[in-house]
Structure formats: structure tokens, C-alpha cells
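Only one structure is covered here, and it is reproduced in the block below.
Heads up, one of the protein chains got dropped from this complex, but the rest are sitting where they should.
Let's look at subunit A:
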């Protein structure tokens, strides 16, 4: 049983087709990384999963099931019971995502008050206990403080507390470490890993840092220009990368074997107001073929195939690339 199944999500904001086809699934307790360069639609996907896009955005999906419900049918009322309760979100910048005029404690306690109907006192006690679990010293005093009295790392822990306090089934983390400095990044990452192990919450971990992916994810979806272009297990995507974009992305990451060679991907992503007719990556792909400009590589894959790439090279009738890499 999957917890989340999303098929062909499309979101357009005015003329911008920010998300053109995102398909992904999550099993209970699974951690999936969603990677891709800036502007490819990761945050729009995340916000759409909470139905929090501005009213000007138009959202469509062929399938969108969460915990056995068709999310396309939900009323705003039902959504309110899901946000912060069944699906929660950790934002990129804890400095701006916490309300400067409310105490940390009351902000963590708020979802409990709304969703679980706890009294002010009970909710506060739970918030303090959670802060303690996240290794914040003097949690009772800390809970009475305001965001400006916290350091960046502590703020992100407070934000994590705010997100997990109702024990959601799905936690969406939108670049939770990007705004933090390196030492704090590792700390926050280990907290998230620990939480995942202890609570069994499924996680959609959005990042553009491939190093972080290897540390936390079970599976990976790679996004390019509003589409998921490659999907598979961590091993599939990291050691048997199939899509030319994923391959280029990996070449762009400095690693142990070639610490000095860093190939930036030449060219820029397409304008999402006028996305190309064929493959979105064609303009920058070094393996592009005639068909790539003509038709988008949307062909039916075997539904059992856990490793999928949106690329003509992997078409069932394309000469033997699949088999090549599989031996």
C-alpha cells in the first residue's frame, strides 16, 4: 500500500507552467528525495501537495491519492484538517518561517491546539517535551522565548518540532538545511534522520544537494523543467543513473575520484512559459536524437519498473540501452 501516489501533477501559475508532469509515490516510512536545479518546480510541487498554491494557480493531476483518499476531491475544510496534522512541512528559511510576534512554544503548540484539541497547558507541555527531545537545553525557558532570541540551527529545530508535533504521516522538507551554515546542516540532518527512524514518518526531502540525498533518502526523483525525469531507488539513481540530465548533474558534483573536475551543465533550462514541444532537456542534452525535438518522451513504462527515466534512450524499442546498463 502506498501512502502517496501522484500521477501527472500539473500546476500553472498564469502563463508559467511551473509543474508540467510530476509523478511520484511514497510508501509509509519511505524517504524520497526530490532533486533538481533552482526553478525546476520543487517548491511548487511541495506547496501543491498541501494545496497551498495561491488561487491564481491551476492544479491538475491524473491521480492524487493520499492515505486512501482522492485528494482532488477534498474541500478546503478537509484540507485544513490535513495540513499540519497528516501532512506537515518544514520550510527552507527558519528565520522567516516563524512568526516573529509569537513565542516558540506557542507556535509549536499551535497544531496540537487546532488538530488535537489539547488545552493550552497540555499543548505547551508537549511542545516543551518535544524541544527537549530535539536536544534543546532549558526547553521550558526556551519555549517562552521569541524567534529572534534563537540561533539559526535552533530555529530550524523549532520548525521541525512545529511540523512533527502532530506526528504526521507525511513530512515535506523543502531544502531544510540550505539556509543554515555547514556545521548546523549536519546537526539538523541527523535530527531528521533520527525522527524518521523513531516515528516511521514518510518524508519528501527536497534539495539540490546530492551529498545530502545520499545521507538520508531511500529513493530519489529527479526533476527538470517541471517534470520528474528519473525515478528510482537511491542505488538506481546514484550508481545506474539513466537520464542524461541525472548523468550531467552527477558530473557537476565534485567527488573523491575527481575532486577538481567539475563540469557545469552547459546552457539554461527552458522558459516555462513556452516549454519545448519535445524533450525538455533536449537543448542541453549531448545525446539528443531527431525524435527528441519532435515528441516528448512520454511512453508507457511497465508499471512494475521501479526505475524509470523520461528519455527516448530508454524507450522499449530503442536499441538495447536498457540491457546494456543492466548487465
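As a convention for this text, a residue touches a chain if its C-beta (ideal position, glycine included) is under 8 Å from a C-beta of that chain, and two chains touch if they have at least 3 such contacts; residues count from 1.
Heads up, the rule we're going with is that contacts and distances are computed from a predicted model.
J.: Assign the chain not included in the display its UniProt protein name, restricting the answer to "Oligopeptide transport system permease protein", "Formylglycine-generating enzyme required for sulfatase activity", "Tryptophan synthase alpha chain" or "Cell division topological specificity factor".
T.: The record for the missing subunit names the protein "Oligopeptide transport system permease protein".
J.: With respect to the chain omitted from the figure, which of A:71, A:162, A:188 or A:292 is a touching residue?
T.: Missing-chain contact among the listed residues: A:162.
J.: Among A:58, A:96, A:138 or A:268, choose the residue that contacts the chain missing from this document, as touch is defined above.
T.: A:96
J.: Can you work out which residue in A:20, A:115 or A:243 touches the chain that's missing from view?
T.: Selected residue, touching the omitted chain: A:115.
J.: Looking beyond the chains shown, say which of A:80, A:193, A:250 or A:318 touches the absent one.
T.: Checking each option in A:80, A:193, A:250 or A:318, the one touching the absent chain turns out to be A:80.
J.: Given that one chain is not shown, which residue among A:88, A:189 or A:265 touches it?
T.: A:88
J.: Just checking the interface: what residues of subunit A touch the absent partner chain?
T.: These residues touch the chain not displayed: 47, 50, 52, 80-85, 88-89, 91, 93, 96-103, 110-111, 114-115, 146, 148-149, 159, 162-163.
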